[in-house]
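What follows is a single structure, written as structure tokens, with notes after it.
One protein chain omitted, others in place.
Right after this comes chain A.
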């Protein structure tokens, strides 16, 4: 999968490395900003209040 993406990016190797870095950065940003905040409430290790346990 990752190999396929890398071979299908345009340009010489150095350009592909930069594009890969940008792609990785975008994926990490999407995870931090939207995905992880959305799944965190379902994790069992964050309750601070009494009465919910």
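Throughout what follows, contacts are C-beta pairs under 8 Å (C-beta built on N, C-alpha and C of every residue); 3 or more make two chains touch, one makes a residue touch a chain; residues count from 1.
We adopt the following convention: contacts and distances are computed from a predicted model.
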What does the UniProt entry say the missing chain is called, choosing from "CheR-type MCP methyltransferase", "Class E sortase", "Ferrous iron transport protein A" or "ABC transporter permease"? "Class E sortase"
Residues on chain A facing the left-out chain by the touch rule are 1-4, 6-7, 20, 28, 31-32, 36, 39-41, 43-53
